[in-house]
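Below is one structure, written out as structure tokens; the observations come after it.
As you look at this complex, bear in mind that one protein chain is not there, while each of the others sits in place.
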Amino acid sequence: MKNPEQLIRRGVHRKGIAEGIVKTFLGCMTWAVIAVALMIFGRMIWDGAPVFFKREAPFVNIDFLTKKTETLHVFDDAEGNRHQLAASDFHRWTESHGSDAVFNEQTFSYCGGGIAGPIIGTALLTLLSVLMALFFGVSAAIYLSEYAKQGRFIGWVRLAILNLAGVPSIVFGLFGFAVFVLAAPVLTDAPADRSLLSIPLGFTHLSFQGWGSSLIAGAATLACMILPVIITASEESLKAVPQGFREASLALGATRWQTIRKSVLPFALPGILTSSVLSLARAAGETAPIMFTAAVAAKDDLPWQGSGGPLGVLTGQVQALPYHIYTLAARIPTSEYTERAQFGSVFVFLLMIFLFSAASVVLRNRVRSKLKW
Amino acid sequence: MPEPLPSQAPSGHPFRRKGRSTEGLIKAFFGGNAALTIVILVLIIVFLLREGIGFFPAYRNELQNYRKSGLEFVDIARSDLTAHEEMGSLLNRAYFAQINSSCRIEMLRSQEAMSIANYLSEATAPAHDALARVKEAAGENATPAELLEKLSAKYRSLLENALAGKSGEGFPPTPHLSSAEQKLLCDQIAARDPLSTDDPPFATELQAALSAKQEQASAPLASFKEAIDAFQSTSSALDALVTETSDAVKTTKEAAVLHEIEVRKRETLLDAAKTAKPELRSQLEADAASAVMTEPVDFNVAMAPVLARIPEFKEANAALIAGLTEVSSKLPEAFSDDKANRYLKAFRAATPAMVAETADTVGKLEAWRADLPVEMGSTISGFISGRDWITGGEWQDFYGIMPLFVGSLMISVIALAFAIPFGVGAAIYTNQLAGRRQQRFVKPTIEFLQAIPSVVLGFVGIAVLGTLLQEVSSADSLSWIPGFPIQQRLNMFTAGCLLGLMAIPTIFTLSEDAINNVPAAFAEASDALGASKLQTIFRVTVPAAISGILAAVLLGLGRVIGETMVVLLVAGNRIQIPDFTDGLGSVFQPAHTLTGIIAQELGEVPFGSVHYRALFVVGILLFVIVLAINWTAQRLLRRFRISQN
Partner (left out) sequence: MRTSLRTTLGFIAGAVLCATAGAQSISLKGSDTLGAKLVPQLVESFKSKHEGVKFEIAAEGSATAFPALANGTAQIGMSSRKAKPEEITAARAKGVILNEVEVCHDMLVVITHKSNPIKSLTKDQVAKIFTGQVKDWSEVGGTPGPISIYTRNTSSGTYKDWQTLAMGGRNYPSSSQKMVGTEQIAQEVAKNKNGIGYVGLAFARASGVTAVKIDGVEPTAANSKKYIYSRACYFYVPENADALAKEFVAFASGPEGQEIAKKIGFVPNH
């Protein structure tokens, strides 16, 4: 023990143990987070995948994806066999067997049929909102990275972007409701009483009475929400284009706009698209902003089947997957009969989000490896 | 970037001019789009304010009506009644706790017998119901033998399955019944006619045994029970008074509200008439003239009979106090049961306060004036510090955001209690201790968590986590944890867990960034001085990154407070400030939140009503809170960057 070297070693050893303990402890925490996440996903996949996948030929439950949402009827027949039928099938069944043959009938709203309406609604909402946000967002980003000089205006814009990014989604819902649903301008012959301002145009009126709860109002709300994300990401991709490209173009006598169009945008575009895929996932996943602006719990026809003509798509309410899941979670008790609809919808939803996110990651990696200057 | 100088080209050159004007236009277009962000932010603020600003005057007006029509007066008297009921409830609980403590075993046995009976009848319910319906439909006629046979067979097979414990959640556990007793019970149920729903004789026996035991236990407490009953009956005079006067004032208020609506309608019609075409004008004016059909309410006249009863109120009040002192003298010293004792103690502790409050009431009633205006300041402070958010009621709506705010805050605290250690711990581990391969897996995985939509997490809470926690909490070995067993499946803790999971990626990513941004020289210097790895991490690197980590925590907080779907689905929606007497266990109570209330109620309120505006004010508050949090986080980050330079 008198050997100093041993003393040092002992010290080192003790430190080693302490370090090991701390490292294991922190490691356990890290992996615990991942384990919990995996457990949640696992549970959703475990219960949801059997609804989505099939053993036979197409391997995907086409019915679930393409049928409309209906009430689910669960009942026994005289032999005591249990049947689970969606409303339309149930009516066919009772017509052929007589309604006296139905025993112990239970009904579950929104749990029968498939989820075609919510899928299509979410797709439309997301696409439309990302298109709008891309248009405005990329233009704003071009200004910020190509034209702007440091100044008060830019300071304000950056402050606005920063603050917009932090606004809670429910406040966007309130905003969308107050602005797009109740106060946006429409052309109408008979302005409503609550119209903010009505300007007669001779043949008709321009009335600020809102678009009502509709696809377009929901998409506009979502677009406002993802705008800051798109601006920030686009500006980054624009800034990543080497300065030399611009200088070369300008040196050849091109105007600023020509330079942007020909030698900046094309190189920044992949990056912008990647970020937009990511915001696609965010727009698809939000519920609070569309609760009052676009979503409806049950709707018979798909958006374009209404009688409002081709533009009726935009003015009609839509079903949406997140709202559908909310309805199923909040109103329908979990039971063996409702699990199919509940876990199936969640699985499809997660799959959608996962695909968007994965696509953006893959795209990002490919863009990074391809575009190197 | 060097700007191409315009002066280098001849000023009159056609290309130059054309170029400049289109260039200017394009630049203005892009600039306009950049300005859009400001426009949106301003629009958010303007529209939130526009809808919300009208709230306070309108609410004040409502409160004014509440006072004028005398509802407030009745509420003052009623507060005593409520307090009295509460005291009576305490005594009753003490009484029953004492009785039940001596019949615990009998109670459990009876419950277990009932749970077996319930389990079996639930398992056979389909066949039983079908049989009953077939018999009922057949009426006088004989039922078809074949169908009957089929259903009976079904019944038997279901029963067999259930007896074998294969149906539903399986055979309920019965630790207090012997296996012979259990078998007896099952046999009795199996022998029962399929159509009968009577309790099996053994269950009835157990029930009778319980009643006998309860009777026996209540005998020595008879005088106590008498005292309680006497105490409870002292409020009957006040109860009758309050009921009668509340009917009267409610009628007054309804008449006043109706009149107000009619007056408003007349004004709208008259306004419309002013701008209408001449041929429509007379019609509108006629409508306006006939719009107001009721007389305006004279509040003083309406209130007079109520105010005339103040002496009666006084008497009833005195009776209340007398009853309280009477019962206090008759209370037993102590009970043998702990719980009963606790209730008794609570009663004793609350007595002086209640006597004082009840005595005050008469003074308050006499001092009450219907024509006293409601101050704007008290309206606002009532909104901010009010403990009641009561809407859609028959009596009077109150908007007090305290319970919502406390709910939001508590859930956020729970969430952060999970997210900070896990988020920051994972960040330190990943950045400093983990190997490269682990890093490459852990980072994207945790970041990917961010992509889980909140509604899915809410669904997880309802469908899986809530029930799971409740089941775990009812294990006997865990009953020492405060708040266990959890009574409400949906509560703040469940919501906090899920929100914590949502905040982890935010905190993790930003903290990891902050740690990563600490200059390598710091760690190198520390190493060179002979510090161990741990010393370097915890004394040098993490302290250097602390403001970044704090900013990460704040941003996580902002995310948690603004989150809607999880709390709407999982927090339990009870608008009440949690009862903190449970200590830590109070986290297992349900609550409502600022975000949740907007989501739950906005879809269902009429546009422009006071309730609608109140929700917008809640929205403004939320906006301000989250903005302030983000602002602070940004400032922290900026300071951090400066310190780095």
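Letters A and B mark the chains as written, and numbering starts fresh at 1 in each.
By our rule, contacts are C-beta pairs under 8 Å (C-beta built on N, C-alpha and C of every residue); 3 or more make two chains touch, one makes a residue touch a chain.
Keep in mind the model is a prediction, meaning the values are calculated, not measured.
J.: Looking beyond the chains shown, say which of B:Ser196, B:Thr243 or B:Ser381 touches the absent one.
T.: B:Thr243
J.: Among B:Phe96, B:Trp368 or B:Phe538, which residue is in contact with the omitted chain in the full complex?
T.: B:Phe96
J.: Given the contact definition stated above, which residue among A:Thr293, A:Thr315 or A:Ser345 touches the chain not shown here?
T.: Checking each option in A:Thr293, A:Thr315 or A:Ser345, the one touching the absent chain turns out to be A:Thr315.
J.: Consider the whole complex, including the chain that is not shown, and state which of B:Glu23, B:Glu160 or B:Glu262 touches that chain.
T.: B:Glu262
J.: Which residues does subunit A use to touch the chain missing from this display?
T.: Residues touching the hidden chain, for subunit A, are 70-71, 87-88, 91, 105-107, 109, 128, 131-132, 134-135, 185-189, 192-193, 211-214, 216, 261, 265, 296-301, 305-309, 311-312, 314-317, 330-335.
J.: Just the residue numbers, please: which parts of subunit B touch the chain that's not shown?
T.: Missing-chain contacts on subunit B: residues 85-86, 88-89, 92-93, 96-97, 100, 107, 110-111, 114-115, 118, 122, 243, 246, 250, 257-258, 261-262, 265, 268, 339, 387-388, 390-395, 403, 466-467, 470, 487-490, 572-576, 590, 592, 600-601, 603-607.
Heads up, the rule we're going with is that only the chains that are shown with their structure count from here on.
J.: How far is the middle of subunit A from the middle of subunit B, if each middle is the mean of its Cα atoms, in Å?
T.: The answer is 27 Å.
J.: Show which residues of subunit A lie in contact with subunit B when the two form their complex.
T.: Residues in contact with subunit B: 15, 18-19, 22-23, 25-27, 29-30, 32-34, 36-37, 40, 43-44, 76, 78-80, 100, 103-104, 136, 139-140, 142-144, 146-148, 153-154, 156-157, 160-164, 166-175, 177-179, 182-183, 193-194, 224, 227-228, 231, 243, 246-247, 250, 255-257, 281, 284-288, 291-292, 322, 325-326, 328-330, 334, 342-343, 346, 349-350, 353-354, 357, 361.
J.: Sort out for me which residues of subunit B touch subunit A in the complex.
T.: 1-2, 4, 19, 22-23, 26-27, 29-31, 33-38, 40-41, 43-44, 47-48, 50-51, 125-127, 129-130, 133, 137, 147, 150-151, 154, 268, 421-422, 425-426, 428-430, 433-434, 442, 444-446, 448-449, 451-460, 462-464, 501, 504, 508, 532-534, 555, 558, 561-565, 568-569, 595, 598-599, 602-603, 607-608, 615-616, 619, 622-623, 626-627, 629-630, 634
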